[in-house]
Each structure stands twice: as structure tokens, then as C-alpha cells.
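Just one protein chain is left out here, and the rest sit where they should.
Moving on, here comes subunit A:
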Amino acid sequence: MDTDAVVSFDHVSPEDSHEVHVLAVDDSLVDRKVIERLLKISACKGFFLDGKIAVTAVDSGIRALQFLGLDEQRRTSESDGFVPSLKVDLIITDYCMPEMTGYELLKKIKESSMFREIPVVIMSSENVLPRIDRCLEEGAEDFIVKPVKLSDVKRLKGYMTTKEVKVGSHDRGSGVEINNKRKLEEEEETSDMSSSPPSISTLSSSPSVSSPSSSPTSSPTVLASPIRRLKMSTTD
């Protein structure tokens, strides 16, 4: 394990259409390791599509923008039709970071016509209401108070955009309702698409309700994927 890496990057092949790709941004290496692991464990427990997830972890907002192709040097990227080869389905970022805060990163993403659709979740160790409100108003999907737990990551499933959903031309009504300040139960219901095709069935597999310790059963097509651990245990 390269503990000094400021960017850790899973190999993602563009053909992996069912693979969820998450961009994690945090200046703390400890937190990057933890969030990466939380995401991967959640994926193999069936919380995300087919158990396949790729996580790119970067140490700053600036690097995140570079990764997306939104940084200063690539200002032309939007006008010249540049399309990043790796679709990002979710951005999860720390709030307190030097140089560029998570809030500033959020704003830059929401200002971009190419990336504003990507759900952004903010993490912070401080439970400051005005801060939370400001982030949600700026378009963040959710605000997680650190330390981040498995139960927090389970919530993220509902915010994921997928290739299939995107193909439906941003039709919000077809599935994931991006609605700020949504409560946990609400979100579990709106992400329940029982009539959807199997490839996005993890969105439909969430049980309505309750116990945070129950993991949803994953799609029937899942086991074709060469994932090392397929622990479909129902315990946390």
C-alpha cells in the first residue's frame, strides 16, 4: 500500500458500464483510506450496483477539478467537447480543506454544465447548521457528519446516477429524486424502482424502512462480476 500517495486510483475500464465510480476528496490520508474502504465494503455488500465500485481518492479540491478536467489549464475542456473517459457517479468531499474548501469545490462543480448533474456529498467533523444549510442550498445531496460510518455510506446509494438513468436524459422522475434535505425513509422509497430493468436493480432492491443493519439484496445479475469477496452477509 502506497501510503504516501496523494491520489489513489482504481483501474476503471470504460466498458464496465455497471461499475460505480466515486471520487473522494479529503486532505487527510487517514480519512481517505477509511472512506475508500467504507465505499468498497458497501459495494460488495450489495449497496451499490452489482458490487462493482471504483474509488478515486484525491487530497484536494484542486486535484479533484484536475481529475474532472475542470481546472484552470483545461478551461477549454467544456467548449471543445472534452469528455472524461471515466464517468464519475458521485463526489464525496470533506468540507475543511486548505486552499479550496469542499463548499468551494461544490460550487465549481454545480457551475459547470458538464458536471453539475453529479451528486455531491459533503463531509465535515463539525455539525454546524449554517454550514450544512449553505451546502444543501448550493446543491449538495447530503451532508455527513464525521466520523463516517457504514450506515452513512449506505445512504449514498440513493444519490447515485448511473449510465442507465443518464440515458433517460436526466429524467428525474424515472428514479432517483434529487431532493435536498430528504429524509432517510423518503429516499429509500424514491429509489425503489420495482419496474426497472435488472441492470439498475440495486436501486430497486432497497428495503423500505428501518433497520440500518439490514443490507439490501443485490441484483440477480451480480455474480457474473469477478469480485473477490462477495460477502452478502446481512450483518454490518
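What we mean here is this: a residue touches a chain if its C-beta (ideal position, glycine included) is under 8 Å from a C-beta of that chain, and two chains touch if they have at least 3 such contacts; residues count from 1.
Methods note: contacts and distances are computed from a predicted model.
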Hidden chain of the complex, named as in its UniProt record, picked from "Glutathione S-transferase", "TMEM9 domain family, member B", "Histidine-containing phosphotransfer protein" or "Bridging integrator 3": "Histidine-containing phosphotransfer protein"
Candidate in contact with the missing chain, chosen from A:28, A:66 or A:112: A:28
Residues of subunit A in contact with the chain not shown: 1, 3, 27-31, 33-34, 37-38, 41, 96, 98, 125, 146-150, 228-229, 231, 236
